[in-house]
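Heads up, one of the protein chains got dropped from this complex, but the rest are sitting where they should.
Chains here go by letter, A, B, C, D and E, matching the order in which they are written, and residues are numbered from 1 within each.
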Amino acid sequence: MPNNVEEFDAYRKRMNDKILATDNKVIKRIFNLDTNAYKEGHLPVKTKELLGLVASTVLRCDDCIKYHLETCFKEGVSKDEVMETLSIATLVGGTIVIPHLRRAYEFWEELETKN
Amino acid sequence: MPNNVEEFDAYRKRMNDKILATDNKVIKRIFNLDTNAYKEGHLPVKTKELLGLVASTVLRCDDCIKYHLETCFKEGVSKDEVMETLSIATLVGGTIVIPHLRRAYEFWEELETKN
Amino acid sequence: MPNNVEEFDAYRKRMNDKILATDNKVIKRIFNLDTNAYKEGHLPVKTKELLGLVASTVLRCDDCIKYHLETCFKEGVSKDEVMETLSIATLVGGTIVIPHLRRAYEFWEELETKN
Amino acid sequence: MPNNVEEFDAYRKRMNDKILATDNKVIKRIFNLDTNAYKEGHLPVKTKELLGLVASTVLRCDDCIKYHLETCFKEGVSKDEVMETLSIATLVGGTIVIPHLRRAYEFWEELETKN
Amino acid sequence: MPNNVEEFDAYRKRMNDKILATDNKVIKRIFNLDTNAYKEGHLPVKTKELLGLVASTVLRCDDCIKYHLETCFKEGVSKDEVMETLSIATLVGGTIVIPHLRRAYEFWEELETKN
Partner (left out) sequence: MPNNVEEFDAYRKRMNDKILATDNKVIKRIFNLDTNAYKEGHLPVKTKELLGLVASTVLRCDDCIKYHLETCFKEGVSKDEVMETLSIATLVGGTIVIPHLRRAYEFWEELETKN
């Protein structure tokens, strides 16, 4: 099995660099906001990452889910906390979320294996 | 201005009672799960309510937003924490979330006025 | 309480007439298709109306739900069959469907009261 | 009939002012971007407004549709051009867009009546 | 060409087993409901599967579409009935459904070839 975590990170970085190089101001500012919004504020980083994870999951964006799972992992979120977050996403978003839940679980396993 | 909080709660309760009285098992279990999922678990109630709020907001469900705002208010979530949660929802979900942000803000004001 | 069924039908007809009068060919053909697609084919009309109802419900379009509820009512679909269809929609689409379920139930009651 | 255009504008302005007063940086920057993105660039303002209109319509956001219809009207977009844009939105987004098409048409009529 | 039907089923089963093993009660109950909701009730199994298929298609969930196509196939639904269901989904959900229609058609062919 290929190491999906590294492939995912590399593709993400390579394309982000290319997109930012086009110098479109609106896109640059959105990318910039995307970094700032998850920094410590009135809510701690960990809670914000769980908010990003649940939003990505109900909107069924696999790459967004992977990104937030990776950050959650770095922030020390436990597997139980991730599953509880994903359970709320599946309840709110319905059974169409389940295929994304499978891929999210698989990616979390790869994060655990890799580290 | 009518007291929207009370109207909202009353309509919600009246219709839920009627729907549950039809005795459809799948719907009854979903309603039941909806109560259980937000109880204290690996994550505290307050975090779970913020997860419910952000999920409702990116999916642009005004009634769901109101419900979670009301519960957040009861749980002692601060206005700054609510705004930070809604800011992540607006970033992830885009500017189409803004009309819902306006109505969410208005409902939060009514919760503050009423209490 | 105003008779929402009649108001809904009147507004729908008035605006459809105006939109069709603009003579936009793409829109006219979509409106035309919308009538033809639910006619008896390999599947009976009743099944097709339930398909239209479940699609409208998971996509959370209140006016589309009302339209299909009205046609279901005319086709003799029972309340139990409607509730079963809506239960599948709520399971597939998640708890964000519930506010639409409330309004759907209310509209069905008005259809029963009116007839 | 109440003048919906003025009511819509007033509510929008009143709530935006309140939201911006909370001083949430992420939200402020998104509001700021929302103004800048539609300014003349490689594409003319009129084309950008039509892009905003079609995006709002397929995402079925009535308030966003109204906002872009109002700006289109100010920019001198013709009714035929608006209908053509909305026809593409209805084709891409499907018949669930039709209820929003009705409300869009009604709002455009009010813009014409008012001016 | 790999036998996608078998691969799909195997991945689905393997990940479902892992997810259920985490013992998250909310997820377990949703999985359980997902089995029960499509059982014979006021509506026959075949109709319920078509409801699941149309809901999955308008929500553009390829894996959900495949799952319901497979069950439809087992229940003896004809290709004409499947196409009629998918045509309603494409009309209601718009041309963005078409890429999913292509993959659905391809999967149905594989189901026919395999059996």
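In this text, contacts are C-beta pairs under 8 Å (C-beta built on N, C-alpha and C of every residue); 3 or more make two chains touch, one makes a residue touch a chain.
Note that the structure is a prediction, hence the values are computed from the model and not measured.
Colleague: Any idea which chains on screen the missing one touches?
Modeller: Contacts of the omitted chain with visible chains: A, B, C, D, E.
Colleague: Among D:7, D:23, D:80 or D:109, single out the residue that touches the unshown chain.
Modeller: Considering the complete complex, D:80 is the one touching the chain left out.
Colleague: So that we can see where the missing chain sits, which residues of subunit B does it touch?
Modeller: 58, 90-97
Colleague: Spell out, residue by residue, where the missing chain touches subunit A.
Modeller: 11-12, 15-16, 18-19, 22, 24, 26-27, 30-31, 34, 55-56, 59, 61-64
Colleague: For subunit E, which residues reach the chain that was dropped from this view?
Modeller: 60, 79-80, 83-84, 86-88, 90-91, 95-96, 98-99, 101-102, 105-106, 109
Just so it is clear, only the chains that are shown with their structure count from here on.
Colleague: Rounded to a multiple of 5, how large is the rotation, in degrees, that superposes the C-alpha trace of subunit B on subunit D?
Modeller: Result for this pair is 120 degrees.
Colleague: So which of A-B, B-D or C-D is the twin of C-E, meaning more than half of its contact pairs are the same residue numbers?
Modeller: A-B
Colleague: How big is the gap, in whole Å, between where the Cα atoms of subunit B centre and where those of subunit E centre?
Modeller: Each chain reduced to its C-alpha mean, subunit B and subunit E end up 31 Å apart.
Colleague: Subunit D to subunit E: how many Å between their CA centres?
Modeller: That gives a centre separation of 37 Å.
Colleague: Residues of subunit C that contact two or more other chains, please.
Modeller: 30, 34, 55-56, 58-59, 64, 80, 83-84, 87-88, 90-93, 95-96
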